[in-house]
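Notes follow the structure.
As you look at this complex, bear in mind that one protein chain is not there, while each of the others sits in place.
Lettered A, B, C and D in written order, each chain numbered from 1.
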Amino acid sequence: MNSLILLLILVFGGALLSYLLNKFLPILRDGFVVLLMLLVNYVFFTMDSATQIEFEIGGIHLQWAFSSAAFLFGIIVSILGLLSITYSTAYMQGKDRLGYFYMNFLFSIGSMLGILMSRDLISLFFFWEIMTWSSYLIVIYSGKDVDKRGLKYIVFSAIGAYSMLMAIVIIYGFTGSFLLTDIFDSIFAIKASYQLAIAILLMIGFGVKSAMMPLHVWASGAYSGSPMSFTALFSGALSKMGVFGFSLVLFNLVSNQNWLINEIIAWLAAITAVLATFYAVIQSDAKKLLAYSSIAQLGYIVIGLASGTYLGVMAGLFLAVLHAVFKGTLFMAVGAVEKQAGTTDMTKVSGLIRKMPWTFTASLISIIALAGIPPLGGFVGKWMLYEALITSDHYYLVIMVFLSSTAAFLYSYRILFGLFLGQEEPEFAHVKEAPLPMLIPMLLLSGISVLSGTFPGFILEPIQNAMVSFGFDPRLPNIEWWQLSVLFNSWGDKVVLQNVMISITAVFLIALTLITWKGYKKQRYVTTKDISSSGEIIQAEDNMTFQIDFYKPFERAIWPLLKRKIDDYYTDFGNGLEALFDLVKRIYNGNGQFYAIYVMAFLALLLIAGTKYFGF
Amino acid sequence: MYNDNNAQTIVEYIKNFTRKNSLFMLAYGTGCGAIELPATLTSRYDAERLGVRGAATPRQADLLLITGYLSTKTLKRVIRVYEQMQDPKYVIGFGSCTINGGMYWDSYNTIKLLDKYIPVDVYINGCMPRPESVIAGFKELQRLIAEGKADGATKYKENLDWYRENQKKVLKNWPLVEYNW
Amino acid sequence: MNTILFQLSGALATILLAFTVGMFYGGIRRKIIARIQNRVGPPIYQNFLDVIKLYSKDTSIHHGAMQHMGPVFAITASITSLMFIPVLNGDGWFWFKNLNFSGDLIFLVYMMVFGSLGMALGAGQTGNPNSAIGVTRGLSQMVGYEIPFVMSMVALMAQFHTTSITGLMNIQMQENTWLMFSNPFAFIAAVLAMLGMFHYSPFDIVHAPAEVASGPVSEFGGKYLGLMMSSGSIFAFVKLTLFVDVFMGGAANLIELVIKTFALYLIPVLYGVVSPRYRTEQAITYFWKWPLFFGILAILWASF
Amino acid sequence: MREKSTTIYLGPQHPGITGNMMVKLQLEGDTIVKAQTHVGYLHRAFEKLIERRNWMQTTTILCRFCVPEPDPPEAAFALAVEQIEGREVPERGKYLRSLVLELARIQSFLLWYAGQSGSAGLYTVGQWSVGDRNYVLDLFEELTGGRIYHMYIWPGGVRRDIPVGFKDKVLRTMDYIEKRIDDYDRMIFDSAIFQKRAQGVGIINKEKAIEWGVVGAPLRGCGIAHDVRKDNPYDAYDKLDFQMGVFEGGDVWARAKVRQFEIRQSISMVRQIIQNLPAGDFLNKMPNPMKWTIPAGSAYGKVESVRGEFGFHVVSDGSDKPRRVHARGPAYVHGVSLLEDILVGENLADVSFIMNSLGVCPPEIER
Partner (left out) sequence: MKTSFIKEELLFQQLATAFENVVIEIVRKETVFVYASKEFVLPILLYAKEKLGYNSFSHLSCVDWIENDEFELVYIIWSPETKINLFVKTRIDRQNPTMENTDMIWRQINTYQREIREMFGIEFPGFVGEKEFILEDWEDVPPMRRDFDTLEYVNDTFFEREGREDKQDVRERIAKRSGEEIPDFAKKYSRE
């Protein structure tokens, strides 16, 4: 059988099967989904890259295949899917409606693979909608605060879907084909203004998923509201579908000639990155913080892609992969804390480091990667991004990115401090380390973060393959992946990653040995209650952890920027058109069928309009 | 410096030399003597030339100055702070009131004999001691350190039970943590 | 094998040099401040005594593994940054070649943060609220001063089309000029940012004794504090050398290096003696006013 | 149940606290939501001890009430005793008292310069001013024999006359100090950073000031002209020409301006005293100190110290020992409940700053 179809059958069939299993044989459910994802991974990685399938439904020609760019994203989806579903087996323990959860989980994985393999717009849109739908169902799974979060997500997704649909219609009107290959060939024949309109419409469609300003509003609620095991996938892989779409648009539809679009997108992404980082800094809930941080990170990725240079695109794709890795880990770690300590509110929880050392280790590594500090993978991506922007004369963009990533240190520290450091309080004395199915994915992923800092080759090579499909010349030296250690920018300046790693590791180990060895017998551990509190004796009611309004001074300094959130504008807009909003609420009442009907109706409307105005 | 009774190895000599020339003084004005400390540390007397400098928290400090009378309420804090300091640590009792109660000999709220509660390496008498005598006290402490005789902390460790008994006699409510090193 | 040994001994010599120079600068700073304050001041080798004494403390406490490793992070950052900075011009004196791959600026900027973040984690584990408050102040202020600093660096990179320190140094050698004259605005912005980097007054809110005891280091004593002081000295040298390399044409020999770094070091020291301290948000807004303005000017200067 | 906000113990062992006391702060961010002062670390039971001392022995205890400025307690006690006893003070004694009190003010102002600038992070001024303060203390040493504790003012006058050449030395010292404080002012008041830090911080408005009983420089910083030396003139103050520094605003800046103004007034007053020092006795004839009894009665003697009104309520039952001596230092008002009130809403960075500007001095709170 064709392995593409096998993949889809495996995932979608497995999804239904897991639902049934949960109903009749819940014991086998966990093992089944993990095994299933293992199988999916096996099929995916053993797949011949030339595999493709073409067929026709109702006169519409469809084509499925994995391009090398899609394969790159497919790696993220399948590996992260496996790990996050492994994580889920422990994380979701004891929750109800697990069949529903796993079914939608697997549906979204399958739909993502579907999106990646579709080489035509119809199946792309079809899988896109399945993805939106299944993820929406998981977002509202927890049942808390659904009205606000779910509504925001689905409304924005719908906006994205419609604009995408409109773009598809326009494209079809001009080219008469849904196949991407046809479209890429003939798109430059269209008038530039229509070309621009198509690009913008598609960009809105993909921008919603990649949470680009000003379409990011849904993201913080949806990310923090879903179960963390799904958010790891949601932020790590699902949002990358937007990035994948961006790469399709930027390199195939718009091309590099239209620099203005690139500039605008890059600046929008930069503003997204800065503002989202600032929002992340002032959050007090770890999930929210990570959600905003994801938005900011997606901003970097888009900046990299939009810069259009070889190094920039490579940086963008590298960060995309790495973001899935470290943000996946972080969401998992936060989920572990939520599972074990009961809350992720950083004003409540503190001092878990001695209770959950491995979770802390994983989060520490991921945070170092996130902050872009050498010698871990994040630095490689950041370095490439900066050098790409500087060498392509985007000086002010560099400053924006730098502002955002310096401010990212603030929230990086905040999340580690808020959850793991600080006073060890008696009410968290019962907390235990997360169970193995949760730990192993985290540690595996953080291992990738470490490895990618020293041996970026194993990620850069597939990226380069993907970039070749975008029309870039391969520039990496033709060596084995573990030998790749020197990165060059276009001015010929370099960074030698393995030197950095060796130096840091050596100095760290030597210094650690010395400081541990010196006076080893007379060094003593004391509890965090035995601190120098100005000579006073700490009372039981004293809260000695600094928790509330952590970055108040910083907040005060950036206050003019944060006075009004984008959310507020939307809320105002909503308030002004309350009646309309009520209508929207009635239509999007969380019921999938209504939504499907509505989409179909809109589709029909558009088709009619398209026939009329574009004449096909 | 180097005599038969107290032969020092070269390592000890260097240790003691640096210790005596770098005294981090805990910023704790326990009593009215603290008013002469600014004078001691500033331009006319300038104790920093002897290596004396302030430290903000007990973890960093070597030297605890009990500047004058010690009320029982402060004693509790002083003991706590003293136990949080890292070895080797020195205590200077400052003013007559630490020696024998001074003019507060019949006050119900001040202790009369500091060295019953924490080990004292050097006493400086006077009420209040002038900056000159404070510096003389520092010098005396430096001499003791150089000879390796400023071992108040060791004494405290060895006779902890005795000190604890004395302390508990004054302090009714005993919230202090264990001191086991 | 020979080259590795050679490089290692060179690296060790550089570390020793940085440590010694940094320590002496600290001592001289204390002496200068003392003289301005009408005092004799401690001997200039006082910092050595302090550090040796701290190492020779008998006992030490820690609140857990992160606190134990915090100072290690700090010194790792200092030494690694030092390793990737060209200490002397060109090939320099053979010993001080280091491991540098022409010392990439972006890498250095990030490497400099590594230590503070590790240190901050160590301070965080102590559970002392003063430490945490100090850390938040430090990190917030860092966002303030890094921006003008990076702006001036970007301006230089843009102007001379190289992102490596060695590249900038070579340009200065070829054109026989100092970059502080080629792009004065960049220099001004960088120096203003440097005031913040040194954490001396008026930007010493991180460890302001009157407010948060000594901030992040509140719980560190003995060997930990000693390691941090050593790291601080090396780091001061790193920062000064970076500035000298980038703006003042580097140094052909050690004496020149010492003279130039010392001249630069006097700026934060002397400015610090006469200024009260800014509050955190005031410090940030300070950095985002004039230094930022000069940074923008520098980039404009570079691009036209 | 643990508090939600963060607890910070500011003191007793803390570089930022103005003496041995403790302020327990509850923080949200770096904003204070609750402040609680704890005093008593310096309680020496002076008032109990005075009940066991005879009238003359009391003088040794009095100066220790307030360490940074030991003369106002002596003067206030002497005033109260003189009121009960009806004892007159010779003119020269009055002038010498004023001289010592003003010198004490000057040295206390210099100490304030150190505290105020030091808590704002400007240590240089502190080093200078405390160093220069030694010159004033030298004057004290020459006049009274003690640097800090003088025991100079007795009921009925002062303990001894000025030594030879003292006037000249005082004038020279005053010239020097006056020159130096210009330097300090350039460092502090001309500094943009200090202005930013001080303006709008620690505000006490007029109504609050009256309600809380604020005295001294903080009161005059709110725009209320009140000074014991003007209102109830004692010693030689009704014959000296001086002005109150009254500034509007009620913030740290206004208080600093008041003090900046008043140290110059003090210097000018010292000069006036030296110039107009009348001849004659300096001490009313004293009875045998061991058998000295004071007729039954009570009085409230008050003087103006640097931090504000310093009052003594003295009760005598006609015996050779005081029945009750109760002191009311300015810090008793400023340092306990007022501090708790105005710290709320302020920044952690400003606590020490505000405490210095209020002149919180724990020894006179708990005595």
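In this section, a contact is a pair of C-beta atoms (placed from the backbone, for glycine too) under 8 Å apart; a residue touches a chain by one contact, two chains touch by 3 or more.
Everything quoted here is computed from the prediction, not taken from an experiment.
In the full complex, the chain left out of view touches B, D. If you put the hidden chain back, the residue from D:A192, D:I210 or D:V344 that touches it is D:I210.
Residues of subunit D in contact with the chain left out of this view: 36, 39-40, 43, 45, 47-49, 51-52, 83, 210-213, 226, 231-232, 297-300, 302, 309, 311, 313, 315, 323-324, 326, 328, 332-333, 336-338, 341, 366.
Within the complete assembly, residues 72-73, 76, 99-101, 105-109, 111-113, 116, 166, 169-173 of subunit B touch the chain that is not shown.
The definition used in the following text is that only the chains that are shown with their structure count from here on.
Ranked by how close its mean Cα position lies to the mean of all protein Cα atoms, the top chain is C.
Chain centres here are Cα means. That of subunit B falls 36 Å from that of subunit C. Spacing of subunit A relative to subunit D, judged by their CA centroids, is 64 angstrom.
Shown for subunit D are the residues that touch two or more other chains, namely 6-7, 12-15, 27, 30, 127-128, 131.
Contact of a single residue of subunit C with at least two other chains is seen at positions 37-39, 57-61, 129-130, 133, 136, 209, 213, 218-219, 222, 279-280. Judged by the touch criterion defined above, the protein chains are all mutually in contact, each touching every other. Across the complex, subunit D is touched by residues 347, 425, 532-536, 538, 540-553, 555 of subunit A.
In the complex of the two chains, the subunit B residues touching subunit D come out as 26-32, 34-36, 38-39, 42-44, 54, 56-58, 69, 71, 73-74, 77, 81, 103-104, 106-110, 127-128, 130. The touching residues of subunit C, counted against subunit B in their complex, run 30, 34, 37-43, 46, 49-50, 52-53, 56-61, 130, 209, 213-214, 217-222, 225.
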